[in-house]
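FYI, not all chains are in this one, though none of them got moved.
Naming follows writing order (A and B), and every chain is counted from residue 1.
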Amino acid sequence: MQAVMEAIIYVAEEPVKAEQFQEVFPEESPEAIRRALAELLESFNARPGGMWIREVAGGYRMTTRPEHHEQIRAYLKTRPGAKLSMAALETLAVIAYKQPVTLAEILAIRGKKSSSSLQTLLERKLVCILGRKEVVGRPILYGTSREFLIHFGLNSLADLPTLEEFAQMAGDQL
Amino acid sequence: MQSGEDLNQDFRPETEAGGLTIRLDVFQGPLDLLLHLIKREEVDIWNIPIARITEQYLEYLEIMKELNINVAAEWLVMASTLIFIKSRMLLPREPAPENAEETEDDPRTELVYQLLEHQKFKNAAEMLFTREEVENAVWNRPPDEVLEDGGDVIAVTLFDLLRAFQEVVRRFESQRVMEVAQEEVTIEQKIEDIRKCFLVHDQLQFSSFFTAASSKRYIIVTFLALLELVRLREIWLFQQQVFEEIQVSRIKESA
């Protein structure tokens, strides 16, 4: 029973109350459930692991241990697999298909401010500066980087799928 | 899961709203039907009684037509392949030169390899199905506070767009009573229509462009017109939330 309780506390979004375990184990007495929970806490928290289970807001909740915060933060900062937000992905798509392109042009296409998305993309090195546009204000021109091609497994920009190809796919189904 | 045994239930045509759209639940394509027939007849794959199998295949095609199932081109291609093989089998065979492989000249050989190849990937698909079952039994739930917040407006990818389009077509298909002959609209005319809409409105629901649709052609033309306007940067599409109705908005001219 403890193993299942541990798994449930792990998957739960909110602290899990003892009564909720009662629903999962209807045949067990409330007393038995309380005892099992106490034993789980004792054994889980005694092991030298990365998580612990605490009683929070009248329920049980799994969190990392505070002493590892620094390393966890270090991991979160460096993880390369972090997903781009939809806003960033859209900005990236505009840059990929319309390059070289200025921030104002991206704004015009997306219909919303894109500077923070652009910042993220520059930090991730998916986008780079190509030069300046020779118009009033000489705005910076952006384009996709070599990293972008690697990231999306493309040989060259000519490998990007076209809108027509997607339309073709939709047409095929009819 | 359609394992070999389930296939023995034969046809399970499903009638949808209005009795017009019928889907084939069991057979996915002509190769699947042939595999089914061969298994049911318990015949040797290397010695398919082509006349009998062809006859049965054509019977199924007849049933499909009677049920108003839209028979895709690949079904007809396979039918003609079978008939061709059958006719080749009827021709008197030239005496095989000595030492020659017996199957070398067999007109069925290519089809057999195609069937074996297809069965191979059906088996691979079953393996994936089993693995998916196992993976569906586990959860990975990282704590909430670690998750990146998704931002305010979630943009529509082309796949979201295509899905919305598919949805419109499906709705249209299930509602249609009869395809009324309609004046043919061109994409250029449709683009002008949409432009006129946006003279009055700033924003419209994606689906509203299709409510008046009375033919599949009209839907396709409208969809392509919308895509063209997106390309021309006159309109853009967005959602407030994932799965919410897609909105079409005019891009305001910058001063």
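Everything below uses one rule, namely that a contact is a pair of C-beta atoms (placed from the backbone, for glycine too) under 8 Å apart; a residue touches a chain by one contact, two chains touch by 3 or more.
Here the structure is a predicted model, which means the values were calculated and not measured.
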{"item": "Chain composition of the complete assembly in this structure file", "value": "A x2, B x1"}
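By our rule, only the chains that are shown with their structure count from here on.
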{"item": "Chain centre separation in whole Å, for chain B relative to chain A (CA means)", "value": "32"}
{"item": "List of chain A residues in touch with chain B within their complex", "value": "7, 10-13, 62-64, 76, 82-83, 85-87, 89-90, 104, 108-112, 163, 166-167, 169-171, 173-174"}
{"item": "Sites on chain B touched by chain A in the complex", "value": "139, 141, 143-144, 146, 148, 150-155, 157-158, 162, 165-166, 169, 216, 220, 223-224, 227, 231, 233, 236, 238, 249, 251, 254"}
